[in-house]
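With one protein chain withheld, the remaining protein chains of the complex are depicted in position.
After this line comes chain A, so read on.
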Amino acid sequence: MRSERISRIIVFIIAALIAVLFLFPFYICIVTAFKTPMETAQGVLALPSKLHWENFSKALEITNFSRSFLNSLITTTTSVVFIVICSSMCGYIIARNLKKFRYRLCETILLGAMMVPFQVIMIPVYKMLKLSNMMNTLPGLIILLVGTSIPYSTFLYIGFVKLVPRELEEAATIDGSGIYRTYWNIVFPLLKPITATVATLHVMWMWNEFNISLIVLQKEHVKTIPIQQFYFFGEYTTDLNLAFASACIAIIPILIFFIIAQKFLINGLMSGAVKG
C-alpha cells in the first residue's frame, strides 16, 4: 500500500509539472499585457511594477474590438443554430431509414465529405462568392461555415439517434401527430445530450475559425476576432504590450465559455470520438 501512495505522489508531481508547462504561455501573456515596452525589455518573466491598464483601453480602440466582437458573436451564434437544426434533422432521418438505399447513400456522401480538405473547395468558393456578391458579407461566411460543418455534426447525430428507442415516436404517431410535430416535440428533446456536445464543440470551432474567414472577410467592417488579430499582430509587432493586451481581451470570452461548457465538450469528445 505504501508503494501505491508513493506512485500516486510521483504521478501528481509529473502532472503538475506538465500543467505548469501548459500554463506558462498564459502567464507570459498576462504579465506582458500589463507592462510597458521598457519593462518587457528588462525582463520577460518579471511581474509588472505597476498595472498598466491603459494598454487594454488602447488595444480595444486600435483593434476596433467591439465591431469584431459583434461580428464574431453574430457569426458564431447564427451558424451554430443552423448547424444544430440542419444536422439534427438530417441525422435523425438518415439514422431511422438506413435500410433504404438513398439514405445510406446520403450517409456515405457525408462520410466522404469529411475527408475532403478545405483547399479543394477554396478556389471555387472564392469564385462563387465573387459572382454572387457574397464576398465580405457575414451571411456568405455563415452559409460556408454551416455547410462545411454539416458532415461531421450529422455524423455525430446519426450515431446518437441509433441508440434512442423508437417507442415514444411511434406512440406519438398513433396519437395522430404529424412527422414534423413528432420530431420537434418528442425526438428533438431526446437528443439533448448530443445537441449540447455538437453546439459546444461548434461554438469553439466557429469562434476560432480561420481558414474560411481569411478568404471571405477581407474588409474591415466584417472581420471577426481571429481575422482582426491576424492582421493586427502582423502590423503592430512593435508594440507588443498592446498586442498582448488585445490577446488577453480576446481570450476572456472563449475562456469563460469553455469553463461553463467544458462538461459537455469533454464528455462529448470522450464518448463520441471512438464510437463515431
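Everything below uses one rule, namely that contacts are C-beta pairs under 8 Å (C-beta built on N, C-alpha and C of every residue); 3 or more make two chains touch, one makes a residue touch a chain; residues count from 1.
Definition applied: contacts and distances are computed from a predicted model.
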In UniProt, out of "SRPBCC domain-containing protein", "CRISPR-associated endonuclease Cas1", "Alkane 1-monooxygenase" or "ABC transporter permease", the chain dropped from the view is recorded as "ABC transporter permease"
Just to verify: which one of A:Leu73, A:Ala113 or A:Ile186 makes contact with the chain not shown? A:Ala113
Contact with the hidden chain, among A:Arg104, A:Lys127 or A:Lys219, goes to A:Lys127
Name every residue on chain A in touch with the hidden partner chain. 7-9, 11-12, 14-16, 18-19, 22-23, 25-26, 28-29, 32, 40, 43-45, 82, 85-87, 89-90, 92-94, 97, 106, 110, 113, 115-128, 143-144, 146-148, 150-151, 154, 178-180, 183, 204, 207-208, 210-211, 214, 225-226, 229-230, 233, 240, 243-244, 247, 250-251, 254-255, 257-258, 262, 265-266, 269-271, 273-274
